[in-house]
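Note that this complex is displayed minus one protein chain, with the remaining chains in position.
And now, chain A:
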């Protein structure tokens, strides 16, 4: 057990493999840029000034460490285990995404590139990247599916205020997956002058590792906050999984510990292909967006359409490290429906005065289901990956309110 657990944190290998998952499945045009990024990242991680600068930004710009909050009324309501919330929603720009965007912006500057492109689903990564670019004076272009632009109008406006150009993507399902395709195509044509700030632990090596490392600040802080606040590690950690960046950042520092890790995917309307975005629950290994990982696809290998109430989880792939954790059994993956997430959203708002992002509401719904099955001495930490302001318009629509 000790040995297996130990080896689980020693990935990826030199070729970007997490067990069989990961790697690089991209056109040759992009290989040189991925090599350049990998070389710069390795140099940066050896450079104390890089760490100091990122640390400074986290503390004074993002507002880290984010609190670990004991949700007392929610815990009483559920009964059983005590529920704590890791408040990534309190970060500058309202989600965990800023952790990664700032890190990659620093790498962009180090590589001498002046233009950054990114894709966004719910808009949180787009806003975070636009923010980081504004902070460093970088040109910023954000690709966003038209359907997501409709669902996330406030974030589109915010990105424009921050000086980014938001490019609507009209191909395919007009959601995150198509936005990533479009960003990759832009990168194919601009690779010598442009950095692609990928927003999740997906994509070709080295992105899954880089994004995980930048997001690991969540898990590291949680670890020391748990030790400080209740003198031990938690029993359970629950986080939502779309592409999987908040959960990877939360889980990774606990991988070698005796802590149960639970990833919650978007169960959508039903378990029928096209009605959900539960890649690890219902998909199978395949290729999407440059990496070998679980994918929702048809019998020919064509990527399936997905659905979720949450634009940020509406993705038919997942980070390769999650696939590795699933296959090794280290992390359990499950899902909750749109309806359960919407209920959890409202419950947290009423009981704790916190509007969670619809993404985070998925993790919360599962924690609320889990808590009553556990004893009062047990502790569940939920990664509250983002705040729900961006979702209120969509929630109002779903609840049948006229939100003029």
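Basically, a residue touches a chain if its C-beta (ideal position, glycine included) is under 8 Å from a C-beta of that chain, and two chains touch if they have at least 3 such contacts; residues count from 1.
Throughout what follows, contacts and distances are computed from a predicted model.
**Q** Determine which name in "Cytochrome bo(3) ubiquinol oxidase subunit 3", "Tryptophan synthase alpha chain", "Dihydroorotase" or "Methionine biosynthesis protein MetW" the UniProt entry assigns to the undisplayed chain of the complex.
**A** "Tryptophan synthase alpha chain"
**Q** Have a look at A:9, A:171, A:346 or A:373 and name the one touching the chain we're not showing.
**A** Of the candidates A:9, A:171, A:346 or A:373, A:171 is in touch with the missing chain.
**Q** Which of A:225, A:297 or A:310 sits in contact with the chain that's absent?
**A** A:297
**Q** Please identify which residue in A:192, A:228, A:258 or A:377 touches the non-displayed chain.
**A** A:192
**Q** Could you tell which one of A:288, A:364 or A:383 touches the chain left off the display?
**A** Touches the omitted chain: A:288.
**Q** In the complete complex, which positions of chain A touch the hidden chain?
**A** 15, 23-33, 171-172, 177, 181, 184-185, 188-189, 191-192, 286-290, 292, 295, 297, 299-303
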